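One protein chain omitted, others in place.
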Amino acid sequence: MELAKKDHEQPSVQSLAISKPESRLYMSFISVAFISLLIGGLMGLLQVFIRSGKFTLPAGIDYYQILTVHGVILGLVLTTYFIIGFHFSLMGKTVGISIKQRKTAWVAFWIMVIGTIMTAITILFGEASVLYTFYAPLRAHPAFYIGLALVIIGSWIAGFVNWRQLALWKKAHPDEKSPLLAFMVTVNTVMWFIASLGVAVAVLVQFIPWSLGYAETINVLISRTLFWYFGHPLVYFWLLPAYMAWYAIIPKIIGGKIFSDSLARLSFVLFLFFSIPVGFHHQLTEPGIDPTWKFIQVVLTFMVVIPSLMTAFSMFATFEITGRRKGAKGLFGWFKKLPWKDVRFLAPFIGMLAFIPGGAGGIINASHQMNALIHNTIWVTGHFHLTVATTVMLTFFGISYWLIPYLRGRKLTPNINRLGIIQAIIWTVGMTIMSGAMHIEGLLGAPRRSSYSEYGGGEQVSEWIGYQMAQAIGGTILFIGIVLMVYIFIKLTFFAPKGEEEFPIAEEEVDAQPTPAFFENWKLWIGITVALILAAYTIPFIEIIQTSPPGSVPFDFPIGR
Amino acid sequence: MRKRKDHQASENEKPNLIGTFISVMLLGAFIIITWFGAYALFISR
Partner (left out) sequence: MHLHKFEKIWLVCGIGSLVVFLFIVGYGAFWQGTHPQSHGVTIDPYNIESNEAFKPENLGLTKVDDDKYIVNIAASAFNYDLGKDEEGNAVKTIRIPKGSTVLFQAATKDVVHGFHVAGTNVNMMVEPGYVSSLETVMDNAGTYTIVCNEYCGVGHHMMYATVEVYE
């Protein structure tokens, strides 16, 4: 009761109505994400079965074809579509969208869909079993690369619309600070745009002409460097929407306030700075890059840990302040005051917990020569199933429980809430088993991206296979979680009772310190970002070009083309 | 009673964050332990 009263203490400036046609746009993006979840999850299930050694695929289907589907559809399609749908919902709610902008957003959607279908067809026909990283000189069908380029271009258009939305709002509200969520969306889309320029150049300038036969050879190291210039910010593009929910939505759900608007903005600005100039930490064991430059990017990678340290503090502080306000006593009494039975809180909270081992593992991965301990072992797969497939996914699920009914004019019923809690628990159990087994197996040296193999029967290998059995068990549990989640999605979209669901956006304390105006200085933030990128990449990139060996001709036979 | 407490907390300049502090420190300890664990494994190999 107390809480309900508090909500009305100050009129919310950040709450616009979302019209039916808008909802349709946002739901379209989100629906593609959930369809992807089902398809990709099925592939994941097949992967763990095959890797257990107890199951073989029907003739004609290759493990790596399935793995390509899994990586592309979950790593690239699901994430990008959900994030863009979520971005648009946040912008629509906080700064509004014009009809023209909405139409442009539909153009973005359809360009992305066409690209996705092109890519999907090439993979299904076995013409693109190159995995989602498509490392040269393995050559996929040109339509695979063209499709990916379209997805990226579509996502840019969506980002441009977001920028325009904020710009128009600012024109209408000259002396106000931008709404926190709109600020965060803008940071994420700016980061995405700057980062995906790298992969766009690789695809448009290198891969497409080369796969079509117009260019005879490709510079492999440059293509990899451009890919990883994009690849690390890619994972932050996934993570930041989860952080948006943690900073600005979870406080509302638990009946509290934003811990600090300025610190939230500061951490996002730091993510913008340090997410991009760090790609070498994925290339630490490559032969052609100067180790001093690798180390410099390792240092920059460690800088990007800092905003996550800040986030950890903000989260705990939000919980503690809210709990104490509800009358909690003692050191940890506030912990009991959290709404454990509300899936909108529980699922993202488990996501936060998963980020503790996820983050700790990430620091190990990035530790320069220590990377050799885990590079390309299945540990890495265990790592990102914690970070993206748990932290990010459970937060996205937590968002879906209110966003979908809100957009569809329905209600999250206690029944669905209970199913959601079961879903979150299934996910936690399945992932703990699967990811745990992957981490250990990886430390024992087992490679990632590998079909079942006894490797000539070495003594090490029998140990690995035991952990692969455990992964099959964990993966099966996870798949049940995916089926349940898709069921919940369908229920929320089509069958939940009509009603009104809250769009939870937290507010600041009444007496919060004002946010400094310099946060709106986008030229400064982008300038520093570009300067850091140039500092980290210019010299090593020139070195790579100057010392390049002859380029590589395309190879089709290794992927069975 | 309760209501008054409410009020105090929001006007209080320094909220009581001792639980938060202990929590993040435990988190930090976890990071340090896992990192040195991995480092020891790296050195031993």
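In order of appearance the chains are A and B, and numbering begins at 1 in each one.
The criterion applied here is as follows: contacts are C-beta pairs under 8 Å (C-beta built on N, C-alpha and C of every residue); 3 or more make two chains touch, one makes a residue touch a chain.
Bear in mind the structure is a predicted one, so any value in this text is a computation, not a measurement.
Novice: Looking at the whole complex, which visible chains does the left-out chain touch?
Specialist: Visible chains that the missing one touches: A, B.
Novice: Where the complex has a chain not shown, which of A:91, A:138, A:158 or A:533 is the residue touching it?
Specialist: Residue touching the chain left out of view: A:138.
Novice: Have a look at A:168, A:310 or A:331 and name the one touching the chain we're not showing.
Specialist: Of the listed residues, the one touching the omitted chain is A:310.
Novice: Can you tell me which of A:60, A:414, A:456 or A:497 touches the chain that was removed from the display?
Specialist: Of all options in A:60, A:414, A:456 or A:497, contact with the hidden chain holds for A:456.
Novice: Considering the whole complex, which of A:36, A:116, A:129 or A:165 touches the chain not shown?
Specialist: If we include the chain that is not displayed, A:129 is the one touching it.
Novice: Please output the residues of chain B touching the missing chain, sorted low to high.
Specialist: Touching the missing chain: residues 14-15, 17-18, 20-21, 24-25, 28, 31-32, 35, 39, 42, 45.
Novice: Which residues does chain A use to touch the chain missing from this display?
Specialist: 62-64, 129, 131, 135-138, 220-221, 224, 260, 262-263, 266, 283-291, 294-295, 298-299, 302, 305-306, 309-310, 313, 317, 363, 367-373, 375-377, 444-453, 455-456, 458-461, 513, 515-516, 547-552, 555, 557-560
The rule is simple: only the chains that are shown with their structure count from here on.
Novice: Between chain A and chain B, tell me the centre distance in angstrom, where each centre is the average of that chain's C-alpha atoms.
Specialist: Chain A and chain B have C-alpha centres separated by 25 Å.
Novice: Name, in rising order, each residue of chain A that touches chain B in their complex.
Specialist: 2, 309, 312-313, 316-317, 319-321, 324-325, 327, 331-332, 334-335, 356-357, 359-361, 363-364, 367, 369-370, 372-374, 443, 509-511
Novice: Chain A touches which residues of chain B in the complex?
Specialist: Against chain A, chain B makes touches at 2-3, 5-6, 9-11, 15-20, 22-24, 27, 30-31, 34-35, 38-39, 41-42, 45.
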